[in-house]
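Up next is subunit A:
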Amino acid sequence: MAKAQDLIFLSTQLRPIDEAQKVRDVILKGAPKTSYVVDEPSPFTVRMKAEVEANKHTISLVGALHGELQPLLPMGALEPIDDVAASLKDRGIPAGLMDLGKLGTGKQMYIPWMQATYVMVVNKKALPFLPAGADVNALTYQQLAEWGKTMNEKTGQRRLGFPAGPKGLFARFLQGNLYPSYTASMVTEFRSAEAETMWNDFKAVWAQSNPNSTSYDFMQEPLMAGEVLVAWDHIARVKDALQQAPNDYLVVAPPAGPKGRSYMPVIAGLAIAKGAPDRKGAAELIMHLTKPETQLITASEVGFFPVVNATLPANLSPGVKLLAEGVAKTQTAKDAVVALLPVGLGDKGGEFNKVYVDTFQRIVLRNEPVRATLDAQADVMRSIMAATKAPCWAPDKASEGACPVK
Partner candidate 1 sequence: MPTSRWLPYLLIAPASVFLAVFFAVPLVQTIVLSFDGGTAGFFGNYQRMLGDLNFNVSLRNTFMLVLTVVPLQMMLAIGMGLMLQKMQRGRDVVLWIWTIPLGVSDLAAGLVWLAILQNTGYLNTFLFHLGVIDGPTAWLNSETPVTLFIAVAVAEIWRSTAVVLVIIVAGLQLIPKEFGEAAEIFGASPWQKLTRVTLPMLKPSLQSALILRTVLAFEVFAAVYAIGGRNIPVLVGEAYVWQRDNQNYSVAAAYAVLIMVISLAATAVYLRLLREKPEARA
Partner candidate 2 sequence: MAAITIEGVSKRFGAAMALEQLDLNVADGEFVALLGPSGCGKTTLLRIIAGLETRSSGRVLIGDRDVSDLPPAERGLAMVFQNYAVFPHLTVFENVAFGLRMQKRDEATIRRQVNRAADLLQIGPYLDRYPAKLSGGQRQRVAVARALAVEPAVLLMDEPLSNLDALLRLEMRAELKSVLKEAGTTTLYVTHDQTEAMGLADRIAVMHKGVIEQIDTPTRIYSKPSSTFVGGFVGSPPMNFLKLEAKNGVLACEGFSMPLAHDGPVLLGFRGEDVRLVDASQGLAFAVRVVEPMGSHLLLTGQVGGERIRVVAAPQAEIASGMTLGLQLDAARVVVMDTQTGKAL
């Protein structure tokens, strides 16, 4: 457990017990003496705020997603780290990513740590049921629905799966994959005619999804159990299934809609807390974590990919290799559209997610009329945007002031 003199590294990522253990035992090997502490996003924010308000600092380094670090800036919990950024110049972190770490200020607020995205995992047993003419690497949502239907007819069970349980990341699917693929937008076109088509298409997909989907948190479990043959999830949440039986699976890009094949990159960053008890140690730890060797170890241990210029070695474990290929396929698809994680929502991030999940519940689970539901939920969305004054982010076009909902 945490010893007083150790540097404290608080993270919202790599939380599950075995992942945290890998961080402690493998990834942090050779780094300054560190206690690795994890917390869920909302208590994380509360804790950071409390330390600032009490002016009593225990945490030196924080690791969190871009969207989780951003709210820490206005509360003055982050220390500018241009000096650390300068000493990292040779690591080859893409300038675009480094710029994200400035959080819209002139100074470096965090250093990119690792990245991931959301993919589809396909059990090879599902391949025979693919619709005629469909390419598993370039599916559309209609084809996915058709595929699910055939699997249901042939196996007697609904074999598509989504992590729509209490801890699942289903909201990210709706925001980052489904909406932009149909509307080229996440917020502005929320209640557009394209969105209406989208929901109707997705109803057909859901009709072929396993009814337990509303209980799934991590898709690796139903995949390993064979309950689900085709699943969408964050790469870190399917890794166990792939490593356990790499020969059974393919990892492919999520389906495409009329406006392209949208995907959502996930960036986690490392920041130093203002008033950190051990700023020097924290900087050293950043240096350690962004070393190409450490980044490769991170990739193979926990399934998050490097932000630095590090070629994945050929002897990568087959499961991680599958993931790497899946990520590459997703990012390089010729119809790829990038949808960023929401920015600027502060503590309204939860309610923003709720808009999508509620809309899904009403339209798909409770079969409420699509048009009326979209109109009602668009009002909620508008009030969130008005309250946070968050400007649009990709793929929505940049806006002056709060991102509008048409």
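Candidate entries met the following condition: all candidates are chains of the complex that A comes from, given by their letters.
The working rule: a residue touches a chain if its C-beta (ideal position, glycine included) is under 8 Å from a C-beta of that chain, and two chains touch if they have at least 3 such contacts; residues count from 1.
Predicted model only: the values in this text are computed from it and were never measured.
One chain among 1 or 2 touches subunit A in this complex, and its number is 1. Subunit A contributes residues 40, 42, 165-166, 211-215, 225, 227, 347-351, 353-354, 358, 361-362, 365-366, 387 to its touches with candidate 1 in the complex.
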